[in-house]
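Scroll down for the structure; my scribbles are underneath it.
One protein chain omitted, others in place.
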Amino acid sequence: MNIEVSELRKRFGQTQALDGMTFTVQPGQVTGFVGPNGAGKSTTMRVILGLDRPDTGTATVGGKAYHQLKNPFTRIGSMLDAAALQPGRSARNHLLWLAHSQGLPARRVDEVTDLVGLRQAIKKKAGGYSLGMRQRLGIAAAMLGDPPVIMLDEPFNGLDPEGIIWIRGFLRMLAGQDRAVLVSSHLMSELEDCADHLVVAGRGCAIADTSVAELIAAASGGWITLRTSARAEAMELLARAGAEVASTGPGVLTIKGLSAEQTVALLTRNGIGFSEVSAHRASLEAAYMELTRQFVEYQGAEYRAPAGETA
Amino acid sequence: MSAVLHAEWTKARTLASNGWLLAGVAVATCAVSILVAATTKCSAQSCGDPAKTSLSGVYLGQAAAVVLGVLMVSGEYANGMIHVTLAAMPRRLPVLAAKAIVLSGMMLAAAAIAVIVCELAGLPLLAHDGYGQLPAGAEVRAACGTVGYLMLIGLLSLGIATAVRDPGVAVGIVLALLFLFPVFAHFTDTTWQRHLEQIAPMTAGLAIQDTVDLASQPIGPWAGLGVLAAWSAGAMLLGGAVLRYRDA
Partner (left out) sequence: MIAALRAEWTKFRTVRSWLFCLLLIPLLTVLLSYFTTANSDCGNGPYPGQPVTLACSQPIGPGGEAVEDQFYFVHQTLTGNGTLTARLTGLSSAALQPWAKAGIIVKQSMTPGSAYAAMLGTGARGVRFQYNYTGDTAGPSSAHWLRLVRSGDTITGYDSADGAHWVRIGSVVLPGLPGTVQAGLFAASPQPSSTGAVQAGHMPTVTGTFTDVTVTGGHAGSWAGTGVGAVGPLRSAGDSYQQAGGTFAVTGQGDIAPAVAPQAAITPIGQTLTGAFAGLIAAIVLGTLFMTSEYRRGLIQLTLAANPSRHRVLAAKALVTGAVTFVAALAGVAIALPLGKHILHKNGNFFGPISMATELRVAIGTAAVFALAAVLALAIGTIARNSATAVMTVIVVVVLPYLLAVASPVLPTTAADWLLRLTPSAGFSIQQTFQQYPQVASAYTPWNGYFPLAPWAGFTILCAWALGALALAAFLLNRRDA
C-alpha cells in the first residue's frame, strides 16, 4: 500500500494552492512532508482524503481514489486537525462512532486507547482535553482500523518535548511494521532522527523528493575537516593524493575530494598524527532552509521599533 | 450503509445536547399545548378547532426541532469534525442520508411522546370547555400528522444547515421560512393570502391539524403536509448537492 500524488493543481480564487504536486509515499519508511506555511501541504492532504477536489491531477491510496475505499480507515488512518472534535462528547464515544463507521468492534477502541496511553482520561469529555491529549486521541483514531498507511498533519504541533519524543518513536515503530507513514511539518528539526524520506513542498509543488541521507550529503558538499599538528606534511601528502586542501586555521585543514575513510587510511599509512577527522555534515535544518529560502511565502521585514516608542 | 448509520447513531446518542433538545421539543410542545387548552374557552360565536388548540404547542416545540436538525450537521462544521466524518465515510450522500434517518427516528420518538401527552391532557380540558367531540379518524390524523410535521421540520433544518453550514445563519433561515410567511400573508389581499398559506412550510404543514371547517381552509390536511414534505425534500436535495460538490 502506498500513497501516490500526481500532478495536483488547485486554485482558491487568486491563490494557486497546488501547482503540479507530485510524490509517492512508500511503505516501510517515514516520509516527512515539509515546507513553509502556505506551501500546499494541508491542501494536498485534504485532496488525498477527498475533502477537497483538485482542479486536475489525482491522489490515490493503494491505487484507488479515496472515495472508492470501503472502510477507508482500514486502509489509511489520518489526522488533519486534532482540535476537530465535538467538545460535548467523551473521547471514548468519539472513537466509538468512528469504529462503528468502519464496521469495527468496540474492542478496537480499547486497543487504540492503550496504544496511545489515554486509558485514564478516555471517559472524559474531549472538550476538556489538552492539545497533547487531543493529538494522542487523533492518532488513536488514525490507528483504529490498523491501517497500512498513516497520514498525520502537523502531529508535533503544540507538544511538549516528551510528547515529541513519543510521537517520533511511535512513527518509527509504525514504519518498522512496514507501514507507509506520511507526516507533515513546517519545522524540519521535528523530523530529525525520525524521517527516512522527505518531500519538500514549495509554492504548491514538490521541490525535492529525496532520502534524508542524500539531502544532507548534497548540502554538506563533501568537505572534511582535519585537525593536525603536522600541517605542512599533511597538506603535501593529501594534495599528492589528488585532494583540494586549504588551511582554514591554526592546525586545521579543509579537504575536498577525499572521503573521511580515505583520508584516515592515507594519514595512518604515512605515519602523520592527527587529533580529528570529521566529515562536514550540514544539519537537516540548514539543508532545508537552503532549499526553501526562495519559496517562503511570507518574509518578515527587519524589526524596527514603532516611532515614538524609542525612548 | 449500515456502518454509516451505526456511526451516525452512535454520534447522535453520545452528544448530551441532543437529548436536551429532544426533551425541549417534547416539553415545549406539551407545556404550551396544555396551557392553551386550559385557558381557551369557546367564545359566543364559535369554538376553535379542538385538534389545533390541543396541539398548539408545536409552534414553540418546532423551534427546538430546528436547532436539533441544524446542529446535526452544523455542529460538525463549527469545530471541523466534519473532516473526520468525511475522512471516515468518504461517500458523502450516504452520510447525509444516515443523519436524516437518525434525526427522523429521534424526532418521531420525541414528537410521539409529546403528542400523546398533549392529547391525553388537552382534549379532556377542551371537552370541559364545551368543545365538541371529534371523529376519531380526524383526531388521529391530526395527532400523527403533527408527529410527521415535527420530523419534516427537522429534515428541513438539516438540509438548510448542510447547505449553509453556519449554525446561526441556518437557524435564522429556517425560522424565517417558518415564521415570516404567515406575517406576510396576514397583510396581503385575500388571493395572495391564500397562495402564501398554501405554499408556506409552517402554515401548509400545520393544515394537517385542521379538523373543522375543512372546506374553507386554504389547503387540505394531507396536501398541506405534502407541501412541507416538498420543502424538506428540496432543502435536503440542496444540502446534498452542496455537500457532494463543494469542498468540505
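The first chain written gets the first letter, and so on, giving A and B; residue counts start at 1 in each chain.
By definition in this document, contacts are C-beta pairs under 8 Å (C-beta built on N, C-alpha and C of every residue); 3 or more make two chains touch, one makes a residue touch a chain.
Quantities reported herein were computed from a predicted structural model and do not represent experimental measurements.
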In the full complex, displayed partners of the excluded chain: B
Option touching the unshown chain, where B:L71, B:V147 or B:L225 are the choices: B:L71
Options B:N18, B:T40 or B:Q198, residue touching the unrepresented chain: B:T40
Contacts of chain B with the absent chain, listed as residue ranges: 36, 39-41, 43-45, 48, 52-53, 56, 59-60, 63-64, 66-67, 70-71, 74-75, 78, 166-172, 175-176, 179-180, 182-193
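Rule of thumb we're sticking to: only the chains that are shown with their structure count from here on.
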Centre distance in Å when chain A and chain B are each reduced to the mean of their C-alpha atoms: 50
Contact footprint of chain B on chain A as seen in their complex: 46, 49-53, 66-67, 69, 71-73, 78, 80-81, 83-90, 93-94, 96-98, 100-103, 141
Touch list for chain B against partner chain A, complex: 3-4, 6-11, 14-17, 75-76, 79-91, 247-248
